[in-house]
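Missing here is one protein chain; the remaining ones are kept as they sit in the complex.
By letter and in written order, the chains are A, B and C; residue numbering begins at 1 in each of them.
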């Protein structure tokens, strides 16, 4: 890849501290299947963040796997999931949730978020029992698939509506790091643990090679969770690989430092390019920047940079999506801005 | 862990060359989801071994996941798997195959292997259609769960009986490395590719951190395989992590060098301890050594070493299982032998 | 139930000829599992209607079961169904299709029908492989859940778009009888067999006690079909019960006679009540009549009749749904019309 890529937030490996830690611990013999010292240390570091040492934490290799395991562990076969129509489980997981036997009740959403009203409506429209699957698990993502971020008030309201309706709240945190360090954010990890039944903290998009940490505040869901990890193929013999990564990410604030950098780079792109007179197609809340650019400009930029052209706006303009990551090189950001400036002069 | 462990072959990290390679490539931007250069390179190195550049190769994080994906991709819902009653999918995967909807027809086996006769009997006993699920996939492991190894003649015979009965042959290669470098082995990777429909090469137990390479000689099974990887949660955004490891393992013969070392260490334990007058409970074909030792000796050894006590033989003796790995330290092997010698004097 | 019910089309038992036939054949010993003489006879009578003696026909007890078996028999685990958002499998089967592991891609529909455009859009929006399940089976109902009926031109267009996209076409015929005898209909059973890959003829709502006949024009889908019937619990020991009913329904045109009566009664209700000045909420195409009536009138009618009040139109009016059946007593229809006339005077 000779161009510099703003395609996604998983084009590079991992933060160098993780590689160092892997090297340092490499030949120390450890108990398998997640019972190693590093996984224990990672758990206790996460416990510090969520201000509870009782809440179970499990590590798995990827996000779709996390969602599969969580669905399987949380639901009886007649129970359904409520999700925004833009949700990752709805549009990017090859029917993985349905493959575990569960219906997803898909709800239209303008900004990738669910609202209490949307949940109440979904519940009301799915109440003709036993002819309808019973809504049981509400799936949200933070940041959402389009980069928007939930506020504390919004999450509190969702939490409440779930409790009122006997629903479980699952937060997919593939991009929880950029959500929690976003400008508009007022949530802490401890808040998330307080307001959800189960959530996961994405490592892959926050500087790890792979790995997501599943946190289970609701003890009912935690009970037999390990069975589901194993049954769905998620129990790694060398669980240390996941433990070491989260141990590093949650030591000395590395996780937040990296996701903060990710957001800063996105904000710089967003602010600098709009300052040149270009418009955003959606506000830049986390690490996805949706800019409306002239097609001629896009063509020129594509020589040195990679990014998605999302959709046509009119005959001469398109929406582009640029994504930043923990590894985004600020020099490349500056160079891209300079090139747009030059080409727009 | 203060004792030296012979419990399993996944107590350490990975071969240092893998960590070096991860470091060297770390910040190079790559295409996601297994379409990176390193995965491509790994595929071509495996192609050299199997003497075919056409056979699809996919990488996934773990063995149970590999078996889940393969079952789901190979079988229609009314089709069943035939496996030895000792098979990993029968006894150590939490019903993962059944969780994808498929029955396993379990066949008694003395040594962990399947035979043509056993397969023919299973087919004959499961022919009352449509009241019985149709046998379709034959599952074998090489090395088996108890360390035995298939000869070329045995695998050819299985391959033939499968073809005759319209069955697909799957070889679980979690420990394929130690099988192919075992003393009794006369199979090559190319033979395995010729005689099976689908098989996987275990990385986790052969010096990688994680990762198994699924090789699909039968083009019918390869067709939509990527869907199943994704649907079962096995498609890693940073597929490079798996590619890099197999690229290293299959460069300069590292894979075979490490698994040869594994076998050599097991053979040394086996030979040296039997030379002291102790008997084996089963022949040492790969990296599992089953020794019958006095309980008093076992108790003394347990101070400095970890290994499984398998079962009682009589009032004063038990079968022990010692497992060696790519990382087994020969000095520790020597020290263990010396200690037994001393304690037996 | 002291009131006369227009709630649904399954409130009575079955046509008396069926009971007579059950009695007459009762003690004749027959082969089990659908291989009895009556099922054979029923098959050949259906073959006459579809003008083909080669097409396999199977009988099962109910409609949801038919849809479950068909999904399971037609789809690999990574394949999805396209259906209107009003489809029975979407809203009234408790996630039965998802429980077999398959995603339903739900498509908005104004009148309960799918269109070629809707299918093309669904295919285009679900093409990001392998991150999305592959659309494979298109599900339509005729009559639809809201009583509308497909024309021959419409079904031909759907058939074509399916072939063009490598999709299978399934027609749920729970109410196929009233569709084929509807005023707007120009399809024959033979047309349906020519234009679909698989369809079923509803007996339950056409004068049988239970039973649906699954007809499989696409030989690929028929191959192992019996396994799926058995695996999903649909293979009745006394298959004769289903065979006898379809034998009677398809002898001497009884099926069409009964469904014609059903439509005639609906049309009479619809025509007579609109003649009194009341409006329809939707055209009466088959046996569901959606009338907008004053709430005061509804309250009065509810004393002697049962029917659904669908939704409020304004402060004083609501949409009602009246359903007729093969058993609807014309005297009750006349009496209801007379009562409305009297109350409206």
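FYI, contacts are C-beta pairs under 8 Å (C-beta built on N, C-alpha and C of every residue); 3 or more make two chains touch, one makes a residue touch a chain.
Computed from a prediction, not measured in an experiment: that's the story for all the values here.
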{"item": "Residue among B:24, B:51 or B:92 touching the omitted chain", "value": "B:92"}
{"item": "Residue in contact with the excluded chain [from C:166, C:183, C:219 or C:233]", "value": "C:233"}
{"item": "Absent-chain contact - pick from B:28, B:55 or B:132", "value": "B:132"}
{"item": "Among A:65, A:229 or A:291, the residue in touch with the chain that has been omitted", "value": "A:229"}
{"item": "For subunit C, the residues touching the chain missing from this view", "value": "1, 4-5, 8, 10-14, 16, 19, 22-23, 25-32, 61-62, 64-69, 72, 93-96, 99, 204-205, 209-210, 227, 230-238, 240-241, 327"}
{"item": "Chain not shown, touching residues in subunit B", "value": "77-78, 80, 91-95, 98-104, 106, 128, 130-133"}
{"item": "For subunit A, the residues touching the chain missing from this view", "value": "72, 76-78, 100-101, 129-131, 133-134, 224, 226-231, 235"}
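The rule is short, and it goes like this: only the chains that are shown with their structure count from here on.
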{"item": "Centroid spacing, where centroids are CA-atom means, of subunit A and subunit B in whole angstrom", "value": "34"}
{"item": "Multi-partner residues of subunit A (at least 2 other chains)", "value": "93-95, 99"}
